[in-house]
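Apart from one protein chain that is not included, each protein chain of the complex appears where it belongs.
The chains carry the letters A, B and C, assigned in the order they are written, with residues numbered from 1 in each.
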Amino acid sequence: MSALDSVGSDEARTLDISLGPQHPSTHGVFRMNVTLEGETVVKLKPVFGYLHRNHEKIAEKNSWLAAMPYTDRLDYICPITNNWAYAFAVEKLAGIEVAERAEYLRVIVGELTRLQNHAAFLGFVLGDMGAWGSALMYAFREREKILDLFESLTGARMMCNYMRFGGCRCDLPPGWIEAALKVVDYFPAFLDEMEALLTGNEILLARLQGVAPLGAARAINGGMSGPVLRASGVDYDIRKVDGYGIYNRFKFRVPRGEVGDCYDRFMLRVIEARESVGILKQAIAGLPGGPIVNPKAKQRGFRPPAGEAYGRIESPKGELGFYLISDGSDRPYRFRIRPPSLINLTLLEELCIGTKIADVMIILGTVDIVLGEVDR
Amino acid sequence: MNIPGSGIFKGLVVTARNFVGSYFEKDRLTTEQYPEERPTLPENARSFPFLVYDGTDPETGMRCVSCKICEKECPPQCIFIVQDRDAAGKAIKRPKVFNIDIAVCMSCQICVEVCPFESIRMDNAYELSAYDRFSSLLLDKSKLLKSNTYYRSIHPTEAAETDGRIEADRLKKEAAAAAKAAAAQKAAAEKAAKAVEAAPELQKPEASA
Amino acid sequence: MNFFALPVHFVQAPNELKAWFLSLLASFGVPAWLLVVISAVLVIGTIIGVFLVLFALTSVLERKILARVQNRYGPNRVGPCGLFQPVADGIKMITKEDLVPRSADKIVHFLAPVVMMVPALMVLAILPYGRDMVPAELDAGILYFFAVGAGTEVAVFMAGWGSNNKYSVLGAMRAIAQMVSYELPLIISAVVVAMVTGSLAPSAIVTAQGDFAFGFFPGWYVFTPWGFVACLLFYIAALAESNRCPFDLPEGESELVAGHLTEYSGFKYATFFMAEYVGMFAICGLLVTLFLGGWQAPLPFLTIVPSWCWFFGKVAFVAFTMIWVRATLPRMRIDHLMTFAWKFMLPMSFAAFLAAACWHYAGRGPLAWALSAVIVGVPYLVLGNHFTARFSVTNRRYQFSE
Partner (left out) sequence: MNEFLQRLNALSWDACSQWLVLIPSGVMLLAAAAAAALRNLIHAALCLTLSFIALGIVFIALGAEFVGLVQLLVYVGAVAMLIVFAILLTRPSDLAGAKSPFAGLGPVGGILTGAGLLVALLAFIFSSPVAKTALPPAPVAPVAKIGELLMGSYIVPLQVVGVLLTAALIGAAVLAMEDKQP
């Protein structure tokens, strides 16, 4: 009679449950101390740090280049955008020009990353909702194709380590562009299939619509970014705002939702993936020749001038930024990451209170976190 | 007014199509029956580093000169090198100990990029599970050294490039050496001529060289 | 000729085989009380054997079907096509350590799987497996089914409470709330059939569906408007009663880990698993009996196939649809589940009730058909739209900025 004392005990009109750190749907080692009244959440305390790997400090002990493979392990679903953000910040810090071809390659692999992240997202959310893996497997079938592309390009499916200061590590192997085009051309059909499976489904609609709405003002004040912010109706996409890289050369639209509930966050990923397909087609069509890395940029023994820089990009999950300070030595003086997963998670309690326990998983799922990035 | 339940029905149609399709369209089944079917790795696939040697004897053909650049650059610091010394205690351009702890290695390939001697390369063997962490996952020199032939078989394009580069280097070096030799010869000849002209006792250092 | 005719006859009607065997024993002078025991053992043994084999087969086929829906191969390592997978699973389950939490209520925790298994097996007694193949010919067979089936709720509660785990208790509470709520539409949609047939005996219900309209169209109740709706309601309620997707909230692994089964392992878990599957077959069997004509063949000339084949074929079909649904749908949320039960299922089962009555009194002709179709169709559209109006794709608009 110990664990259940609180069920009938005096002080507790409520039931405290610790969800996680080992739990089927916390997307890794994440813990939520939930207080329930019946099935309704009255209090939720997120506890994280179980996956803390001291990434920022390790980066400060290593050379500038050696931090690159570590960034793969931040948001391990989309390593390439992490690489990009870090390379972008370093380039900003040292004022390095990026080779033209590399810019296109970055957009191509970056948008492919967005596609596979959003595909995996659809599958994960359905998994959180208790669908028995079908959507997840369809999503992963598509994601695998993109991971295969990554593997044949960079040598690894997930730990790509692809970007270098001023360019990319390696050029496309023969036949890669054709394979990529095939995947990209098929992707809308996959999204259509997913939509046929999901978006009309009454159970899914009932579980997503109206759950945990987040207003635009609160979203901005909470520091949300990425699809979560845009689902709340805020038109803010760093690809448009900053136009970093060569994004201002491409024609694409930024979707935004109205209500900011789970359904909007869910649908926004689908629409964004469709837009990414457009960007990919333009980028592949416009891919120029030339070197893939700025020959003036040094990789080994790289010593940027003293100074500081904040480089940010629109990662699939939101604003991913690296804040770097250099003291002119061969290793960063300060290395700080702004992970979108962590910042987007800060409103979790607010979103969850008043919802049902089963909604907590969906809210967590639609915020789309990766613990590698939250805990670093 | 839409018919309630039609969305669920549409979803059921999708899963039914996949169910039936999986029996008729082979390419729908993306999974591999692993131990029997093996994935065809792309050429770039990488797992853990190894050391390349030329010819047949690992010790003499070793390209590594123990420069320790990889040890220094390795992000997780998983490489450990001790330079060899000859009997007189003089450093030899060859590692005495070269260990890679592949339990720590994160397959980032930075050691490969920074190696100036084309010595360390990425393997693509992936069946490396072991019962013992130290005897199996701490690779020493004997386990790391693999022949250039093996390297050519796993990464043909990259190996061809490397071989080309080495060959070019060798040719350049030979040319340089030849030029140098020629120059030295010329200089020697000149010197000799001069020496002949001048004092004969200057021939002594030439003999010692 | 007699040599071949007899086996064929026994395949057609295995019950005759038992009678033949018993009379043979009687002719050898076996005492009557022993004959009674042998008769009971033969029937019970056959039923348990058949359903355990079915369970084993389904446990692997379900995984294979789910896998195929998800474009995988599914279990294919043990035996031909992975068909011996249940053997491997069984060995694993039996040899696994049986963990009992220290603070658990040991007796209740131990008894729960047993209590779960008993009703699951007992309800099998009244199903008509074929022509003249009802193990227990009960006048109130349908009532018996629901009465005995009520025992599963006790078992689920015992499992949840006895484990002394918060997830388990939450799961058990969910399970009880869900089962009590869905029992109502389940029983009412069965009552509709009992009302039209004028009997609670399963065999009478099957016999009533035996004739063919126009000489080929089977007179199953599912082919009437009220019967179709009642069948759907029964099906949905059956999914809820057997805790299957999309009503698997008691085990909802994304929030409750495994609900009332969280603290069970080894053979106790296997017993639960088995009871759930046998219970699923039983309720599929009842659905087949009530709406799909039981052991009746779908076409007149197909009566040549043994009647029990039709019964098990139909059960397999219904079970397949349950697996198919499981592969497609996400789980419902507890409040939606309750709302759905009380505000949609219950009114709809009353509508089916009314429609069946009208169908009966309007003479069971085309007019009756149309009338009952209207009586179930209108509430369906009204109630359904009332429910889905709030959740629709069309009222969402997404703006784009260039």
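Just so we're on the same page, a residue touches a chain if its C-beta (ideal position, glycine included) is under 8 Å from a C-beta of that chain, and two chains touch if they have at least 3 such contacts.
Model, not experiment: these values are computed from the prediction.
Visitor: Of the residues listed, C:47, C:140 or C:373, which one is in contact with the missing chain?
Guide: The single option touching the absent chain is C:140.
Visitor: Which residue among C:39, C:207 or C:321 touches the omitted chain?
Guide: C:39
Visitor: For a quick check of understanding: of C:79, C:101 or C:151, which residue touches the chain that isn't displayed?
Guide: C:151
Visitor: Take the complete complex as the reference. Which residues in subunit C touch the chain that isn't displayed?
Guide: Per the touch rule, subunit C residues meeting the hidden chain are 15-16, 18-20, 22-23, 32-33, 35-36, 39-40, 105, 108, 132, 138-140, 143-144, 146-151, 153-154, 157-158, 161, 169, 173, 176, 180, 183, 198-200.
As a convention for this text, only the chains that are shown with their structure count from here on.
Visitor: Provide the C-alpha centroid distance between subunit B and subunit C, rounded to the nearest whole angstrom.
Guide: For subunit B versus subunit C, the centre distance works out to 62 Å.
Visitor: Counting only residues that touch at least 2 other chains, which ones in subunit B make the list?
Guide: In subunit B, the residues touching two or more other chains are 4-5, 8, 11, 14-15, 18, 30.
Visitor: Among all residues of subunit C, which ones touch two or more of the remaining chains?
Guide: Correct list: 69-72, 327-329, 387-388, 392.
Visitor: Report the residues of subunit B in contact with subunit A in the complex, numbered from low to high.
Guide: 4-8, 10-11, 13-15, 18, 30, 41-46, 69, 73-75, 106-110, 113-114, 122, 157
Visitor: Would you mind writing out the residues of subunit B in touch with subunit C in their complex?
Guide: Answer in residue numbers: 1-5, 8, 11-12, 14-16, 18-19, 21-23, 28-31, 33.
Visitor: Touching subunit C in the complex: which residues of subunit A?
Guide: 1-4, 7, 15, 17, 19, 23-25, 36, 39, 126-134, 136-138, 141, 197, 199-207, 209-210, 233, 235, 240, 251, 253-259, 263-264, 267-268, 271, 356-361
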